[in-house]
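A protein chain is absent from this complex, but the other protein chains hold their places.
Which chain is which? They are A, B and C, in the order written, and residues in each are numbered from 1.
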Amino acid sequence: MAGSTIGKILRLTVFGESHGASVGAVLDGFPANFEIDLEYIQNQLDRRKPGFSALTSPRKEADKVRILSGVFEGKTTGTPITFLIENTNHQSKDYDALKEVYRPSHADYSYEKKYGIRDHRGGGRSSARITAGMVAAGALTEVLLKQYNIQIFAYVSSIYDVNLSKKHTEINNADIDKNELRCPDETIARQMKQAIEKAKADGDSLGGIITCVVRNCPAGLGEPIFDKLQADLAKAMMNINAVKGFEYGNGFEATKLKGSENNDFYQKTDKNTTTNSNYSGGIVGGISNGEDIFFRVAFKPVSSISKAQNMLDKNGNMQEIKIEGRHDACVVPRAVPIVESLCKLVISDHLLCQQIHKINH
Amino acid sequence: MAGSTIGKILRLTVFGESHGASVGAVLDGFPANFEIDLEYIQNQLDRRKPGFSALTSPRKEADKVRILSGVFEGKTTGTPITFLIENTNHQSKDYDALKEVYRPSHADYSYEKKYGIRDHRGGGRSSARITAGMVAAGALTEVLLKQYNIQIFAYVSSIYDVNLSKKHTEINNADIDKNELRCPDETIARQMKQAIEKAKADGDSLGGIITCVVRNCPAGLGEPIFDKLQADLAKAMMNINAVKGFEYGNGFEATKLKGSENNDFYQKTDKNTTTNSNYSGGIVGGISNGEDIFFRVAFKPVSSISKAQNMLDKNGNMQEIKIEGRHDACVVPRAVPIVESLCKLVISDHLLCQQIHKINH
Amino acid sequence: MAGSTIGKILRLTVFGESHGASVGAVLDGFPANFEIDLEYIQNQLDRRKPGFSALTSPRKEADKVRILSGVFEGKTTGTPITFLIENTNHQSKDYDALKEVYRPSHADYSYEKKYGIRDHRGGGRSSARITAGMVAAGALTEVLLKQYNIQIFAYVSSIYDVNLSKKHTEINNADIDKNELRCPDETIARQMKQAIEKAKADGDSLGGIITCVVRNCPAGLGEPIFDKLQADLAKAMMNINAVKGFEYGNGFEATKLKGSENNDFYQKTDKNTTTNSNYSGGIVGGISNGEDIFFRVAFKPVSSISKAQNMLDKNGNMQEIKIEGRHDACVVPRAVPIVESLCKLVISDHLLCQQIHKINH
Partner (left out) sequence: MAGSTIGKILRLTVFGESHGASVGAVLDGFPANFEIDLEYIQNQLDRRKPGFSALTSPRKEADKVRILSGVFEGKTTGTPITFLIENTNHQSKDYDALKEVYRPSHADYSYEKKYGIRDHRGGGRSSARITAGMVAAGALTEVLLKQYNIQIFAYVSSIYDVNLSKKHTEINNADIDKNELRCPDETIARQMKQAIEKAKADGDSLGGIITCVVRNCPAGLGEPIFDKLQADLAKAMMNINAVKGFEYGNGFEATKLKGSENNDFYQKTDKNTTTNSNYSGGIVGGISNGEDIFFRVAFKPVSSISKAQNMLDKNGNMQEIKIEGRHDACVVPRAVPIVESLCKLVISDHLLCQQIHKINH
């Protein structure tokens, strides 16, 4: 049973391959009567696209999104919204040398085992280019989130050995895009940049961590037992290319605390019920409690590096090959809008799920 | 849209509350003609049940599972298999004091916000008791996994500040249940036990990490783009009570390596195609590549501790309360069969998904 | 992919076999905070159970339903509601002679082909006994429907060659259960009864038609393109044992009218927008328009008859066999609560679906 769709009530189906005619997505279940903001959607795609900075892949794609359906006179109609992004700059011959080999830590071998056939051009279906449709769809949901005053943003909190020590509560999200690292601290961002430039010069690549924050999330989102909010967030994130780990609240660090140290105590303020510490990351028992949701997503260094590497071919022989193509020395900054968009889709989906329970309380 | 079901083709629906009549599960989509092993299923439930060691909750539940449907003359019939486990030892009055308060880091507040009503007795639906049905169902799938010679096991690799340094490849899974910690190293297990005993004496609790391993998983399992194998594993694990993080392969550590250090190189051995390092944890591009799958699941210290704690009540007042009930000072060892069973369900589900692709290759 | 579940947001999973331990169902997605009416639910089960009249199977089943989960202090909690009905009066040995043969027009042969194994006792999974859980779940939804003032009822409108000529608008639903035929016209009911008694005396069986009506259905229910309201109703009905056809509004008769004769014209009344004729049966473009929904469901005569019949066995030989067991000469009256309950489930599900669209209009 194929897995091109995510979401329970708000369902996104993505299609396309890196070097096929186009990539895109169909978003079904988005409610009617919302005025769409096409410029905002295009802006988010521009944040994701290759070539946005010198650190990223030089592949030049206009990534102009067309909406083919589901919108009438600027408003959503409740019918499926189709996003189409043409592939214009694929240089498939760059990949000819890779037709018969299994690149290290790439999906070549496992795709071939699964399907018995694979489109080798630019990674085919396994390319991160597929995320363009996710970004467009996530950006569209902003109009729904705005109605609830929910604010979702992500930023780079670590690259290789350079770490941002600021807590999420100290972040001003207007600072994120002030540098190409999408790290809301100029000094740290500069160090990250230097690390990436050095890796690039060495024909190497670096990974890192993205932190994502949801502010003003209403209490009550999440569907136990098997669609808890953190579980749906984790699943969405783990599906992003190169992601190796997910944690929310204090995450793995919680294992190093005692219960008495780790418990969040509820308290009543003037307007709100909050906790004193929010180690829980805004989700308890799989359901949001109204506090900030925050989580961290670990990205490995991309596998495509310029160094010559030894690769096994289909016939069982080894070949030494330099991957030509066009790669990022570090994809983490480009992944920021992907993380944000998938988070927006998950939160929007759960907002719609929670509509049901409002029928009688 | 409620979330009581997990799986794509093999679908498990769990029902019940901690202090209701019973807990249980319906497993639909399991193929016909498999001889079930009821004793094995009961054994796995016994591994999960409270009171299995002095370190765990003294709640005494027989946890005898009955199979109500889907089996005829000892074999599966292809129809839904229902597991029922009666609740016999609930002492609901222990929880009367908690009816009106929001326990720290418990689901009381968020459930109330979501549903406008909650069964406060023993956590109601949010209780870990709900996992009994998952364990039974996961154990049943063993007969399918055996047919593929797939071996799935989990063990405790860290409690608080005590860590097992052995790699998963060095583990003999026969050693896991030799101690009540389910840590396959006697010396480390003893240290873990001491740490828990000390926490218990202090009325406190500890968390830790479980490592889970899948050996002999066939290549080709996983459904990109949104049901990648690691994403479905992450989602299943993140749904377990008290889990705060998930990573597979080298996980968060991958962010501290360069691409050239982190890449796995394919190589041909006599029988197999493997990689030199398997940092990928047996899954590349969301699809298994035939190598060992391994992942780590972080458990926070349980929130129910015996110390008196300050709790907000429904009326906005604070009360100092000691939670009576019956708690575990550390649930991590008891969670081992839960992690294993959910992993078995995910792998079995993906085995069935992959049947589709076998139609033409 | 197994098919034990129906519904989009309100999801019902049924389990059990005719002669297994029990039959039952899990209803997930029903909203929280509704006071359940257990007596009404039991009454609906009593209407379905065998032996309710001399015309039906003498199998004596108490059909007492227990609710195992999802209800706390008499109210739904938003968690899955489990219905359990024990099988107490199965006389499995009645069916020993049928173990190796394929009964005419029964599911024996096709189940064996599908699963490679079948529980032959009383039809196993293919028995209409499985509908008990559906009836219980449908009856539970009455509390939701009542909130919308929606009224759903069904009645027998034809048995063999005896037809009720009254239109659905002339029916007083209080008349339906005044006779054991569930035909709201005493004279016609008596003729139907005579026809069935004659068939029974001959060791034969009869079929017929059930009409179902939904009054006060709000406009706006139905999810084009593939979950149109009539399509979901048709699917639910076609899944009932012995059903061979479905039509709504004027159904097949519409093919004998011209467009100018068949069109319904909207008109404004004091309170409402209605049409002059409602040939459409209250659903246009797959969406309810606020008028009465009505549809007809055709039941074949049951295949189990007392006459000796020729049956092929597994070895390819013919055997002349009289089916012992306990059969109904006509199941149509007993099917009335099944039709009603499935209709209630479909309408309730679509009510919940429509909650989504209410988010912005």
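What we mean here is this: a residue touches a chain if its C-beta (ideal position, glycine included) is under 8 Å from a C-beta of that chain, and two chains touch if they have at least 3 such contacts.
Just so it is clear, the structure is predicted and the values come from calculations on it, not from any experiment.
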- [ ] Based on the whole complex, identify which of A:4, A:44, A:158 or A:275 touches the chain you can't see.
- [x] A:4
- [ ] Pick out which of A:69, A:89 or A:173 touches the chain that's been left out of the picture.
- [x] A:69
Task: Per the touch definition above, residue among C:36, C:140, C:298 or C:347 touching the missing chain - done: C:298
TODO: Using the touch rule from the top, list residues of chain B that touch the missing partner.
DONE: 1, 9, 29, 31-34, 78-79, 144, 147, 224, 352, 355-361
Task: On chain C, residues whose C-beta touches the chain left out of the figure - done: 1-6, 8-9, 14, 102, 104-107, 109-111, 113-117, 125-126, 130, 158, 160-161, 199, 202-209, 219-228, 230-232, 234-236, 238-239, 241, 244-252, 254-268, 273, 275, 279-281, 283-290, 298-305, 307, 309-312, 316, 318, 353-354, 356-357, 360-361
Task: Residue numbers in chain A that touch the chain omitted from display - done: 1-2, 4-5, 8-9, 11, 13-17, 20-24, 26, 28-29, 32-33, 66-70, 72, 75, 77-82, 84, 114-119, 124-125
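As a convention for this text, only the chains that are shown with their structure count from here on.
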Task: Euclidean distance of C-alpha centroids - chain B vs chain C, Å - done: 39
Task: Residues within chain A bordering two or more other chains - done: 1, 9, 224, 356-357, 360-361
